[in-house]
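Inspection log for the structure reproduced underneath, given as structure tokens.
One chain of protein is taken out of this complex; the other chains stay put.
Labels run A and B following the written order; every chain starts at residue 1.
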Amino acid sequence: MPDAHAQQVAVEVTVNGTRRRAAVPPRLTLADYLRERCGLTGTHLGCEHGVCGACTVLIDGDAVRACLVLAVQADGAEVTTVEGIAAPDGELSPVQAAFRDHHGLQCGFCTPGFVVSVTAFLRDHPDPTDEEIRDGLSGNLCRCTGYQGILKAVRAAADGAAAAPKEHA
Amino acid sequence: MKPAPFAYHAPAGAAEAAALLADLGEDAKAIAGGQSLVPMLALRLAVPEHLVDLRRVDELRGIEERDGTVRIGAGTTQAAIGRSATVARGVPLLARATPLIGHFQIRNRGTLGGSLAHADAAAEYPAVALALDARIETLSPRGTGTIDAAAFFTGLWTTALEPDELLTGVAFPVWTGRRGFAVEEFARRGGDFALAGAAVAVELDGDDRVRRCAIGLFGLGSTPLRARAAEAAATGEVAADIDADDVGSAATASLESVPSDLHASAGHRTRVGAAVVARAWRRAIREAADA
Partner (left out) sequence: MRAAAARYAGARVARVEDPRLLTGHGTFVDDVVRPGMLHACFVRSPLARARILGIDATEALAAEGVHAVFTAADLNPDVVEAWYTLIGRDVPDTPRPPLAEGEVRFVGDPVALVVADDRYLAEDAAELVIVDYEPLTPVPDYATAREAADLVHGAYPRNVAGDMAGPPLEQLAPAFEAAAVVVHETIHQQGYAQVPMETRGLVVEWSAPTGELTLWAATQSPHEVRLFCSRLLGLPEHRVRVLMRDTGGGFGQKVVPQREDMCVMLAARKVRGPLKWIEDRRENLMSAGQARHEHADARIALAADGTILAAAVDHVQDVGAYPTPWPVGTAAAVGMFFPGPYRVPQATWSTASVFSNTAGRNAYRGPWQMESLAREVLLDAGARRLGIDPAELRRRNLLRRDELPYFNPNGMPYSDITPLETFEQALKMLDYEAFRSEQEQARAQGRHIGVGTCTYVEPTTAAMALHATEGATIRIEPSGKVNVYVSGGSSGNSIETTVVQLAADALGVDIADVSTIQGDTAVTPFGGGAAGSRSGSMTAGAVGETAAVLRERIAAIAAHKLEAAPEDIELADGHARVRGVPESGVPLSEIAALAYFQPEQLPPGVPAGLEASGRYRPENPIIWANATHLCTCEVDVTTGEVRLLRYIVSEDCGPMINPNVVEGQIAGGVVQGIGGALLEHLAYDEDGNPVATTFMDYLLPTAADVPDIEYGHIETPAPGPGGYKGVGEGGAIGAPPAVVNAVADALAPFGVEITRLPLTPERITGLIRNASAPHGPRTTARVDDPNGPNGPNGPNGPDGPNGPDGTSSASATGGAISADVATSAGGESGADGVSGVDDASAAGSAGSAGGAVGR
């Protein structure tokens, strides 16, 4: 019987395309695994109890809260974090570009969770209504923007018009 | 806000999982999607010594329709249920409850079995299972078993599952004929646990009388509830003669232990409960009448 304090579990997780092996204590959350073991600090912890959405990542393509998944539960999975959304050369994804073009972020702390959630949401709802967008965003909390810029950004990204109203880049 | 330490087990099959649970007894918790359990671990409101992870138990996942029931594996995610044409066709009440659970990120991980085993009185799935007289399937070293939903929810976050029993699946009866279904709830914000909610199923006969009906309530007691008196009063009546507000009043007339907290008193929950029952009743009847 494993000792709760000493147990280390071997996991293999593919993170942003890179296969990683580690031995982790079973209580380590996926969020802490990504931040502390992988050095991927874009996954932010805003509540650690599954409400704020700042830690959202993709597991096998599905948007999930990384604070509500244990690292051991991600064994064998493909994980995409916010660091894996832009192109390797730094070019912003359409969702990221839309957030920039529409002032969809201010302090930027909640932003990774929104970017990841919206990326998954728009993949599954390529032609959303405004109502669907609001519902789709309602699992991510933002305290700076009042959601106005975010709603515009998602609309623009959905319409494929991410680069619309830009007077100066 | 980090979980306390626990020992971790990841059995490869249901029988192995059940054997582990039997072996570890009260000190163990099964974890499926973990969308209720992990926050409780993080807050150290749950401090199990052992966690039995069901992620490798593939046989717990799946949806199939046979012999007038839709049988759903306990490990099936809410997202998979929400996408399932079989569920949409056979158990529309379950399909309609699904988008009301949390947010899509939660539904991607949260499971049917986890929701029933967690048995939150304000959650949607337990009320739907209760309304539809679902049968809950279990496995333990003693063998397989079934528990009627009516006997499953025994108290606040407690169920009839024995410590050695693994919830393996749920069988939902398929309603046929002129049927209508609706789920209505009222929450402070979308995605929050409802202050009050109702899951209503009705079937009309050829004379537009209520042949049968079921009203499940959530957020209105220490367990999900059936409004059996209101159901009995409506059954056999001509649908058009039934005042939905009366159904709502009857459904909430004799509630006991309605929760009271920061978000609403018992009295407010009860009044809102009557309103959501009435709204769900109207929608279900309209759908059945059009069917």
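Going forward, a contact is a pair of C-beta atoms (placed from the backbone, for glycine too) under 8 Å apart; a residue touches a chain by one contact, two chains touch by 3 or more.
Computed from a predicted structure; not experimentally measured.
*Asks:* Taking the entire complex into account, which one of B:Glu162, B:Asp192 or B:Glu287 touches the absent chain?
*Replies:* B:Asp192
*Asks:* Mind listing the subunit A residues that contact the chain we can't see here?
*Replies:* Given the touch definition above, subunit A has residues 5, 25, 27-28, 35-36, 39-52, 54, 68, 81-83, 85-86, 90, 92, 96, 99-101, 103, 105-112, 115, 133-135, 137-151, 165-169 touching the missing chain.
*Asks:* Considering the entire assembly, which residues of subunit B contact the chain that has been omitted?
*Replies:* 1-5, 35-36, 38-40, 43-45, 101-102, 106, 110, 115, 118, 120, 122-123, 157, 186, 188-193, 195, 259-265, 267-268, 271-272, 275
Throughout what follows, only the chains that are shown with their structure count from here on.
*Asks:* Express in whole angstrom the distance between the two chain centres, defined as the mean CA positions of subunit A and subunit B.
*Replies:* Those two chain centres are 29 Å apart.
*Asks:* Mind listing the subunit A positions that touch subunit B in their complex?
*Replies:* The touching residues are 1-5, 7, 9, 25-27, 29, 32, 48-50, 53, 56, 59, 62-65, 67-70, 72-73, 75, 117, 120-121, 135-136, 138-139.
*Asks:* If you look only at subunit B, which of its residues touch subunit A in the complex?
*Replies:* Per the touch definition, subunit B meets subunit A at residues 1-10, 31, 34-35, 38-39, 41-43, 49-51, 53, 55, 79, 102-106, 108-109, 189-191.
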